[in-house]
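One protein chain omitted, others in place.
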Amino acid sequence: MWFYEKKLQYPVRVSTCNPKLAKYLIEQYGGADGELAAALRYLNQRYTIPDKVVGLLTDIGTEEFAHLEMIATMVYKLTKDATPEQLKEAGLGEHYVNHDSALFYNNAAGTPWTATYIQAKGDPIADLYEDIAAEEKARATYQWIIDMSDDPDLNDGLRFLRQREIVHSQRFREAVEILKEERDRKKFF
Amino acid sequence: MKELPQEYYQLLEEIQAADFVLVELSLYLDTHPNDIEAIQQFNQYAQYSKQLKQMFESKFGALQQFGNSFSDANWSWGTMPWPWQV
């Protein structure tokens, strides 16, 4: 069962009115290595993974929805007051014509989200390595978005999100170790 | 819609900080279920978070849906600003 708490995980602030950035941020909303892909990937895998790792997938999957909300907030703040002219200038003319300032699940290039971005092999090791890769890809994507942005407040939020990917990657690596079941085995030297 | 007082932001950040520790500890405990000290720290922060939220909710309305927070007579769930707006 899911519950929603009416607060962001992290206080998102955007200091500069620069709708262009919304186009890049959307990559982490509806893109292949974005937060929606992450949430759905982990939450879906957890039905067929050994019990000792289900908690981790549930908790990280849930946290990813909180991150999705943060990205949505960033995009919302950057576009809610933009005129059609300003959106066009920001490279969002095509988006406006379909959606006005409504958010949508597509990537920076406009490709809509698809379940082909995720996988669930049913093999715990394959699934966890996909998850580790996903976290590293997301981390890299945040780096590229930070590179494209000169908004200090926005970048604080993006650095937070990048840091979360590092911790998630750590946990998935630990999950692999747990599943190897070598940890409590006596080792003979 | 009226502007939110500074106190709203300050209290909210306290809650966000406490809840963030709880998320970090939860993920850690998911892979380290036997770390008693971490469990103790988790429970301390869980208590602290609840206290902060009680304070927050009494001034600014419900934080959680479906009865996980009590409601005031005005069903503030629907009237206070939403997180992406503040």
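When the chains are written out, they are named A and B in that same order, and each has its own residue count from 1.
In this text, a residue touches a chain if its C-beta (ideal position, glycine included) is under 8 Å from a C-beta of that chain, and two chains touch if they have at least 3 such contacts.
Assume contacts and distances are computed from a predicted model.
K.L.:
The complex lacks one chain in this depiction; which UniProt name from "Peptide/nickel transport system permease protein", "ABC transporter ATP-binding protein", "Spore coat protein CotJA" or "1,2-phenylacetyl-CoA epoxidase subunit A" does that chain carry?
P.N.:
The record for the missing subunit names the protein "Spore coat protein CotJA".
K.L.:
For the chain that was dropped from the view, give me its touching partners among the shown chains.
P.N.:
Per the touch rule above, the missing chain touches A, B.
K.L.:
Which of these touches the unseen chain: A:K6, A:K23, A:K77 or A:R139?
P.N.:
Touches the omitted chain: A:R139.
K.L.:
Could you list which residues of chain A touch the chain missing from the display?
P.N.:
Residue positions of chain A that touch the missing chain: 10, 139-140, 142-143, 146-147, 156, 159-164, 166-167, 169-170, 173-174, 177, 183.
K.L.:
Touching the hidden chain in the full complex, which residues of chain B are there? Just list them.
P.N.:
Per the touch rule, chain B residues meeting the hidden chain are 13, 16-18, 20-21, 24-25, 28, 31-32, 35, 37-38, 45.
The rule we apply is simple: only the chains that are shown with their structure count from here on.
K.L.:
How big is the gap, in whole Å, between where the Cα atoms of chain A centre and where those of chain B centre?
P.N.:
22
K.L.:
Can you list the residues on chain B that touch chain A in the complex?
P.N.:
9, 12-13, 15-16, 19-20, 23-24, 26-28, 30-32, 62-66, 68, 77, 80, 82-84
K.L.:
Could you pull out which chain A residues touch chain B in their complex?
P.N.:
Within the complex, chain A touches chain B at residues 3-12, 53, 55-56, 59-60, 63, 69, 72-73, 76-77, 167-168, 171, 174-175, 178.
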